[in-house]
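Every protein chain except one is present and positioned as in the full complex.
This part shows chain A:
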């Protein structure tokens, strides 16, 4: 089995990962119920809240944190990291496989929420194609940037979980979201910029980074690639034997 296959099996096909999927599933179900039962005039605010604030701001950040930190922590705690490091596999392939597996797992776990929110979004007077494409692009790019960040954090420090949690709760949720001046330093703000593509820039109903849609997407992709490269550079330097 390839390195990627092993990494994906270790992350995705686990009971605890499936348990996490219950939250996005609940969000998806609530979104569909709102689509079916609520007054259409409320779809706009519901899509903004569930898509912009909940999916991009909370769900993707938390799922990426748990999955991303776990990618190498599982090996650390299981004592298999020294074994992995002693193989002749290039470091970039190890990190690349872990990153890709964590990214795919994050996207798949969040998928029920994405689908439900997409169904809700198509009830608005927005272009259906734009709603789905912006939602999927925002999910894929935001998950990539968050996952790369948290995988890197888990390689930089044994306390990657706490640092990542501080970043999500203090920076992303409490500071960068509400404070206009800090939005251009927030992963979620760029993700919301991509999600807000169906609206004119001044009509987007959630807080976004002060850039265009394409630039927002490029920033997320570049951030994910840069953080991934840093993780590749970091891996040979970690103390594999340390718990």
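The working rule: contacts are C-beta pairs under 8 Å (C-beta built on N, C-alpha and C of every residue); 3 or more make two chains touch, one makes a residue touch a chain; residues count from 1.
As a convention for this text, contacts and distances are computed from a predicted model.
*Asks:* The chain dropped from view, which UniProt name applies: "Acetaldehyde dehydrogenase", "ABC transporter permease", "ATP synthase subunit b" or "Protocatechuate 3,4-dioxygenase"?
*Replies:* UniProt lists the chain left out of the view as "ABC transporter permease".
*Asks:* Which one touches the absent chain: A:36, A:83, A:166 or A:222?
*Replies:* If we include the chain that is not displayed, A:166 is the one touching it.
*Asks:* Out of A:6, A:32, A:58 or A:85, which residue would touch the omitted chain in the full complex?
*Replies:* Counting the whole complex, the residue in contact with the absent chain is A:58.
*Asks:* So one chain is hidden, and I want to know which residue out of A:69, A:140 or A:194 touches that hidden chain in the complete assembly.
*Replies:* Here the residue in touch with the unshown chain is A:69.
*Asks:* Going by the touch rule given at the top, which residues of chain A touch the chain that is not shown?
*Replies:* Residues of chain A in contact with the hidden chain: 16, 19-20, 23, 26-27, 30, 34, 38-39, 42, 45-46, 49-50, 53-54, 58-59, 62-63, 65-66, 69-70, 73, 77, 159, 161-162, 165-166, 169-170, 173-174.
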